[in-house]
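A single protein chain has been omitted; all remaining protein chains appear in their positions.
Here the chain labels run A, B and C in written order, and each chain numbers its own residues starting at 1.
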């Protein structure tokens, strides 16, 4: 691998999640979480946060199951997209080109070793604010509407996988992602791995799935501007009967301030704030956490709740 | 110019500023602003914020004048550095290679059209925390010491220049920077221009110098994690007799929450928070502000104080 | 006057303001400011913040004018009310008993030297949350609905008066209020005076009216829990086209963090946070500010905007 950071992939574009309670999930995402609907087609509703520039960052699809449908990353340019496609095809993970959807143009599909479906694209559809959503200041995509948690933008997602080491090999090669932090288990396996394609500390993380399943989903996260927004979100979730799984607290890993809830269909959703922390260093070396260090709990000592290690979607067994 | 974003330059590395009150300036930066001294050599003290990974991000040099000494940017790799040097040499702006200093290895010097001195480097010296500065959590460079404003990392600088349009041409070519926002004056000139080499909304800005001078300095900024940290900083500055020029308030341009003060030698210093706003879009189009829009003042209507348009260092005339 | 603090008056109860744009004002207070309607009768709508326990704290009355209708204070007990009435009657300021309204029982009316109308009561009507406004936690009056600024409770009001010294004599005697801070002008007059009946730093303030008028209104204020809520309020006001007069900033007097806007009829409204500052000291001596000190501006140097000294409701002349 080159010693030069790869810039072919610009940012996490969107996440498609399945819901078997489409009306309740939509109400959660729009009225409680604070996303805005751009449009809908077939079984899917296209949603985004107020400062997401694309037509959508969340594709909410009605289904008889839950979990993740696919993950889309936007490339830096047409040429960058072609470069990535060539690499992925050579890796043997590619599925081929598809036409886009309401949200973006043609995209190249591929799967990770655990069976999660990804796509890369460059041609996207921009969000154009209608008159009643025009921002007072022109440098944000939509007005700060203040509805619900009013998250600012999509931040990252976390997927469950049976072999995180295999994921590490795959992700760094296929997307050219950098590993920012990881959990090294005593048994030699990776308990978790955090990746970034840009200066955000991570846009995707994988954690080891202990269930006998594959392709499962841990959570999707949108970012708010201040930690106080996360605290405020807790009260909004509480008053709206949303199940708060854990938080607010600060992660030891990455230091982000988090709050995890379950949306009505059971998919885990997070609200987070990373402060001013960015990975600007080009030769960043992954931070390695040992099992012993993980036992200390989160940054200020909160023990990670058991369900955080077991609950994923689709649910498996008593999870 | 290629339609592909340039990734050769990773991030703003450091800023050297001149002080004709070295003891007072050092006391300000260490005890009030919250930087930590890494070392000193000759007339210079090398300082950094608690999560700056490099040996220094601020080089404070005793002098009989004030203003900026030089600005250093770190490249993504040795090869990226070579590519930039080739471009700059061809532009005719290069001054040549120099040995590094306490903070970094060999660097290539060049000047912008207004005479500000820059350098590009890749080989850097990493900060290694001594025992009493070790962080409790290993993913930050130094413990959160809590002293003074306790800024997290260097964020950006702002230079004054007589011809911001010439700067725009230069910066986009020499560093491969992207323009994120700019002020278009009625007279066709640029009043200000904001540039980034990565996902931060800006790492350098230039504003038109109305004084008959060149190579002047407007301000340097470090970032804090929360807007409440900026408010707290205001009380810390107040109690420490630091001159608060303007703020706290929110800029219309870039939307950052700011607070400007003068350090003892008169150089303007800022504390800022950008929330979760980043420029992740690869094909971001510069936001253009007109003179009419600028007259509205800052985000919530604060009129920009007159000194913000005139005061720079070194001071000129009655500025 | 006794050296014992007077406890007869428990807290500021409600403020009635006149609006000549009743629909727009109501929309502002409910959807932008975040008050909830308890009911309406005649020309008045009864509003309160989510943690106000009484039926209303703001009585919004449609009128052909603007400004304040009356100010209501709740007494600590029936006996305390009787004591106050006796004192006020003896002062010659009483107007007599009235039946209550939708919000409270019988009340005793009186006027201050500038002609503002006050009432004292004890029997009040409690707010009972309907099913869809029930809080998740039983120790707040209504759920944290998160709508608009979502202020927590009424905090204080500020009235304009021609002779603040006369007001000082009156208020300390009639309500048994304590003076917490005041502005002593060079000409011997009081520029402003802040009063409290309890531990809040103030529930009413008077500032000298420079217009040839009496009985005018400066502003009413509701409190939010955090300074970040005030910053958030600024964005909500901005996006909703509300005129922001000044702020956010911190007052030198009282140290409260403020933001002033005009509601659609022109009455000035504030959002404020006082942190953990309370006047618990029983023998608190008023803090006296001189004209010279006031010239320094607000806490961090913001010069008080001219309109803050002239604009009041009803408007007079070019104010």
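Some observations on this one:
Criterion: a residue touches a chain if its C-beta (ideal position, glycine included) is under 8 Å from a C-beta of that chain, and two chains touch if they have at least 3 such contacts.
Only a predicted model underlies this, so the values are computations on that prediction, with no experimental measurement involved.
Contact with the chain not shown here comes from a single listed residue; of B:44, B:77, B:177 or B:226, that residue is B:226. Taking the complete complex into account, C:75 is the one of C:75, C:120, C:193 or C:213 that touches the chain left out. Between the chain not shown and the residues C:10, C:185 or C:211, the one that touches is C:10. If you put the hidden chain back, the residue from C:152, C:168, C:232 or C:249 that touches it is C:152. In the full complex, chain B touches the hidden chain at residues 135-137, 143-146, 148, 226, 228-229, 232, 235-236, 238-239, 241.
Interface with the hidden chain, as seen from chain A, comprises residues 226-228, 231, 234-235, 237-238, 244-250, 257, 299-302. Interface residues of chain C with the unshown chain, by the touch rule above, are 3-5, 7, 10-11, 51, 53, 74-80, 137-140, 152-153, 155, 181, 198-200, 223-228, 252-255, 273-278, 280-282, 287, 289, 293, 299.
Simple rule for what comes next: only the chains that are shown with their structure count from here on.
Between chain A and chain C, the superposing rotation on Cα atoms measures out at 180°, rounded to the nearest 5. Here the CA centre of chain A is 31 Å from the CA centre of chain B. Shared interface positions of chain A, i.e. residues touching 2 or more other chains, are given as 137, 226, 228.
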